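Only one protein chain is missing; all other protein chains are in place.
== chain A ==
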Amino acid sequence: MKQKLVVIGAGMASGRVLEHLTETAPDAFDITLFNAEPRGNYNRIMLSPVLSGEKTYEDIVTHDGDWYAQRGIACRFGEHVVKIDREMKVVEGENGHVPYDKLLIATGSAPFIIPVPGKDLPGVITYRDLDDTNAMIDAAAKGGNAVVIGGGLLGLEAAAGLAERGMTVTVVHLMGHLMERQLDEAAGYLLRKDLERRGITVRTQASTKAILGEGRAEAVLLESGETLPADLVVMAVGIRPETRLATDAGLDVARGIEVNAQMQSSDPDVLAVGECAEFDGHLFGLVAPLYDQAKVVANTLLGQPDAFVVKELATKLKVTGCDLFSAGDFAKGEGREDIVFRDPARGVYKRLVIEDDRLIGAVMYGDTADGSWFFGLIKDGTDIDEMRDTLIFGPAYQGGDTADPLSAVAALPPEAEICGCNGVCKSTIVEAIAAGATDLTAVRASTKASASCGTCTGLVEQVLQVTLGDEFQMPAAQPICGCTDLTHEDVRRLIKAQELKSQAAVWQELGWKTPNGCHVCRPAINYYLLADWPLEYQDDPQSRFVNERKHANIQKDGTFSVVPRMWGGITNPAELRAIADAAEKYDVPTVKVTGGQRIDLLGVKGEDLPAIWADLNKAGLVSGHAYSKGLRTVKTCVGTDHCRFGTQDSAGLGIKLEQILWGSWTPHKLKLAVSGCPRNCAEATCKDIGVVCVDSGYQIGIAGAAGMDVKETELLCQVPTEDEAIEVVMAVTQAYREGGKYLDRLYKWLAKVGMDWVRANVVDDLENRRALVARFELSQSIYRKDPWAEHVRDKAPSYAPIADFTLEAAE
């Protein structure tokens, strides 16, 4: 005869139990499922994306009425259980009794309500289930102010969601920094900054005294006496296990319903699973252990031996754009050592805590790609002594030739856990792929890997790629080119961190897949190396596009254009005469005035270049770098010398800037202009860096463009003196050189780092500004020189053919 199983609560844990049971033994039990919520099971950890509007309820349903019906499960949704009668083995529902042979309590948890006056006012809600979420969505539709009490995982996800929906949100948190249970102070600080950037106000060390309001919530009163206006108050200070039924039934209950490793309560026919259960003094709120418990419950019910064990847990925050990870123990302590990596520009912080050559804790913010690898090291207690030097760079940099993140995935053992939420290991995914699941959706459907919180999606994709090879098209992550899987940002970071000072070192240490790169990566790496190691690294002409190698612009017919520099657009009869003579002597077919205020000689034969340069050099003319990813021109108007409106010596400043900056290499071309007054005749407001002179000084704007994109500059600062203007221009140029991705114009770089960052580092922080200037000067001690003169002197023969048989008689 079939046994009768009654399940109280349709949540994620019991949903998983029912899956196991109906899959392995569909006929073992007659099942009745009670749920106080009037619906089936949904993925509760995805409520945050529902709140923020990124997903809908339909997206997160995991078991609907049909699912239960197909498996013959009798559902009593929306019906509260009144009582459990253990003597009679009967569960008493609002609408009638159901007898049981086995009972599973999965009542989950209830939000903790802090006992302050006003806690029961309308407008005060908790954040626990779909109804709470919908209540918040409705409240947010009216706009206004929201106060979220509690700066933990749930509170912050609520805050971000409400802000996303247009409310003005303040988070009130009792402790000194956010998510203090998962994050250390530094990561908490970065998180706070990210939230504040989205307009969320964060109040730490703030204690709630009361919720004020006439008939509904209107404000939150803090212990400090301050009141925060609040149309909506969300309490997210914590949860407590929902144990009322168990207590009434006389089961052993501590904080939760006490269970043994088989998930049985003090009554062996009554089991408990999920957030309502307590095992060995532990409560469980994250999904991974709940799913472990679910498996044990199913096995116990079916008479199979199994035991639940407590594992280390890792945490991620599901707020788009806030990338954080924490696992293990990261408190400071005797005998514990830290490895810390910070990249302030990118807002990246990583900290590893090591004790006795074992990794015991990891906190990461901003770049959490390696989180699961570190988590594995913590769980397995791996000896990390040998890889200590490079540990913080993650699995991609362990061992000689494994800079490829895919090879790190390939190297994972079959039992390595890929999806922490669902406890899916690599071999399960690989088997699913072999059985025909060849894309992410199919793998998700058949294994559930990445189907819960979704943060392991990238890993699952990598397993797909490792398993299927070229048959799988990887969607995201843009590597520099086919020679590497690393991004520009990765490579730049590693060049500095590992002190790679030659291209060979980059290819070797970062595991290039080609012997010496390609036309895409070579110029980029060459630039990064010379920008980061100006003294140590020697520029490689063979890694440059022909224009920069030959210091002239190649034209469609293979001839070149020659543009001598005219400092600030100022020239004189002697220079013009030399240009005219050269044009005649070398049969230059086209002479054109450029937009950068100089003269272009178009159609010069490659082998004539050294000769025409030598002639131009004699008149004092040097390369205009019209071909370079570097300083092009500084365009000017005449300013106070002649103009009746000029406020400053704009031409003079332009010449000074050009003389300081010329020859420098930058991620992309760099065009400047200086206008003598706001009439802006030099068009300074569409340049990478543009100075507009005013009576009181110099307005410095950056990030303009007038090419494929047209952009007006944004004001960086106004400074009173010419010296300071020069200093700021040098510093911002150097900051762009150090941080910009190759072939990103300055405006693209700015979009990544933000004006606030630039202003803080270049304008406000004087010490840093001077350091940037000093580094720029150091680099310019090598590069501020005329490449034409150098090539005329050292390289002229290389411009001629190595052999010429056109001059010889035929044999």
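Rule of thumb we're sticking to: contacts are C-beta pairs under 8 Å (C-beta built on N, C-alpha and C of every residue); 3 or more make two chains touch, one makes a residue touch a chain; residues count from 1.
Criterion: contacts and distances are computed from a predicted model.
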Listed names "Aspartyl/glutamyl-tRNA(Asn/Gln) amidotransferase subunit C", "Ion-translocating oxidoreductase complex subunit C", "Multiple sugar transport system permease protein" or "Assimilatory nitrite reductase (NAD(P)H) small subunit", with the criterion being the UniProt name of the chain not displayed: "Assimilatory nitrite reductase (NAD(P)H) small subunit"
Which of A:R192, A:R444, A:R522 or A:H791 contacts the chain that the document leaves out: A:R522
Residue, one of A:N145, A:S543, A:Q597 or A:Q734, that touches the chain absent here: A:S543
Absent-chain interface as seen on chain A, which is shown: 514-519, 522-523, 541-546, 549-550, 554, 556-558, 606, 797-798, 801-806, 810-811
